[in-house]
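Apart from one protein chain that is not included, each protein chain of the complex appears where it belongs.
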């Protein structure tokens, strides 16, 4: 297939390379020229550059994948260009209301759109093992599934337009809460005299068990090969978690839904960020609860 | 063995019956006479009643198990009686500092003490499948392990005196946080248009996964055979979760440890209790986030 | 002066009537025709109706006052019309960033704009005793001060564009926090056996003193002539406080500023609203802390 790809950052670039590996032809755009150059080179003749997002839409592509920082960029690309008869796949993480607004406007212009945010991080993007949470028309989802399978492993249909984003923000809000909760519980237990590994072992076979405790434990030394055991470098940045918690509380406000723990989690990450820690992995939040 | 058992409530009674099944001889006490009578009858000659906790301690028992509502009861039993040469096993859930205080005082009087709170609820108590989290001397733990195995399945050594209680309050604080977090995420997702089962399915295979979502989901109809699917009757009462969160925040205060989400979780359950819902299963907290 | 007035709701209508009393000529618009009719009639020949906001801007008015529900309405009026050489006074409560965005766009089209949100409620609007918090050019502020004085009593210059809105959201966030704090303190004291009036008297002469305790106490019977003493009818609605807390936390997010109490206050009012109490005065929040 002839595809467009817009947004070649840490996530977008490896996703686009996986589409090339699946023998697709790509026309790409990014605001940073070196990102574009690297991708065109990686394409070995099957990737070319466009000067603007609009040029991609007019180049006869069957589908476009976008991986952009925020809702305004997605709106700018899709509402500004001629999207008629193009399948639009937005893998950015944005708020569900904006996703639905863009999808509706795109439909009025003759396009079909899926919101398809991912989880799995840059590691998953490179390995092609991302999870895609997809919202939109189910028939379209089924027809485009092979595209997703080139980039990911777990492709989940979430229901109508915007539901991919709903699943993403709901999951990540719970993740942020669980991570802080795990950090509080681990720091409390250790301060009261328990060994961190013993405590984690008990929690992981009890009702406090969660991904943040059994797979990504924030206490240093409990698990190998997690950010907590290498100075909180790499992983999923605290400021990215802060962004997702901001999307979740914004969606909750618009939906008139209380999310007290989600909201406090956002404030805790905001405090952590103000103290200069936004670039650390999000499990570093345990530093707020332990003496340095 | 000749054992004492003090506290024959919803948890204590089935635990004592499991000790009888394991061929032990019991001398028992409870403030409610009918609880005592039922247990003596169940003993078929191997259980007898004492008029006071002190009488049990003087009756030549090798060990005493207590299952009492709060720290003051535990203190009253063990600090008031002659505990010399008796093994004291306290399965009540109390704060770690009180557990250590009692153990220290008991040691000074010639007794050996283990704190051994449980998880698994009344179902686990009856089936003999409780988890015991045990703090105290490791040699003593190893020698008394068969006693625990008569009443439970998963017997975990947590370290020195009080550590059983530390593990219990740390785990249950995280449980309370995870449950409210799951409730917020499920209510938010559904209010934004997602199907509850689809959302739970995504969370349970993603980073938001936790016991509260995959084993005890609070949204009605997502899982069968959980309180959420039978009107929140039975299970682990909201007021019991409130009690455990109170112990956790108290321990955190004494340890000068911040637990912002644990503390807010306590306040949320307190609000729920004030509105008359303390008797419902603790997953009913989702009612605070959904229109009735 | 010949003035435009757009938005004749509970606040806008009495403000417009006070401009008429000050001998100004008005051209007015509202989406509800009966609001327009009532104002035109009240004008006794000095008020006329326009069919659209744009028509007002083209009718040769020297200044326009807007009193609208949300930022999108303000944007729609000012960014959609020909505002050249008109003084734009927006008394709506909107977020500071939107206020600055509109002012900048208006300036590019040749208009001068002030953001001038009010406090004082419908009572203050009718009595002409509103407080205006005004942001924008100081010279323009001084020239337009007489207009504000026709509608209010306390006219405060807050600095550059958007600062009127900043002052409003900062003050109202603190108000929401103080009101909940006062409600918690009063409910706690009374539950512990104190007389509500005695407690309020002590707080009001001590360091807990605040407007919510000494002027608008939420406990029934402490003060006369406040909503708490008439079933929480009238006053400043809980859902309006919820809206202002939403603006404050949104501004804080954009400014990367933690506001943990402000954010929890928002969630508490959201919970209260979900339980059907959004129409009650905002001091009714004490109902969350007292048994009904």
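As written, the chains take the letters A, B and C, and residue 1 is the first residue of each chain.
Convention: a contact is a pair of C-beta atoms (placed from the backbone, for glycine too) under 8 Å apart; a residue touches a chain by one contact, two chains touch by 3 or more.
All figures in this text were calculated on a predicted structure; none of them were measured in a lab.
Remark: the omitted chain is touched by one listed residue; of C:172, C:238 or C:277 this is C:172.
Checked against the full complex, the one of C:14, C:53, C:81 or C:96 touching the unshown chain is C:96. Where chain B meets the missing chain, the touching residues are 246, 249-250, 252-253, 256-260, 263-264, 266-268, 270-271, 273-274. One chain of the complex is left out; on chain A, the residues touching it are 264, 271, 274, 288-291. What chain C contributes to its contact with the hidden chain is residues 96, 119, 131, 133, 154, 156, 158-160, 162-163, 166-167, 169-175, 177-178, 180-182, 184-189, 191-195, 198-199, 201-203, 205-213, 215-216, 248, 251-252, 255-262, 264-265, 268, 288-289.
Rule of thumb we're sticking to: only the chains that are shown with their structure count from here on.
Viewed as a network of touching protein chains, the structure reduces to a complete graph with every chain in contact with every other. With every chain reduced to the mean of its CA atoms, the largest distance from chain C is reached by B. In this assembly, the C-alpha centroid of chain A lies 38 Å from the C-alpha centroid of chain C.
Residue positions 260, 264, 271, 274 of chain C are each in touch with at least two other chains.
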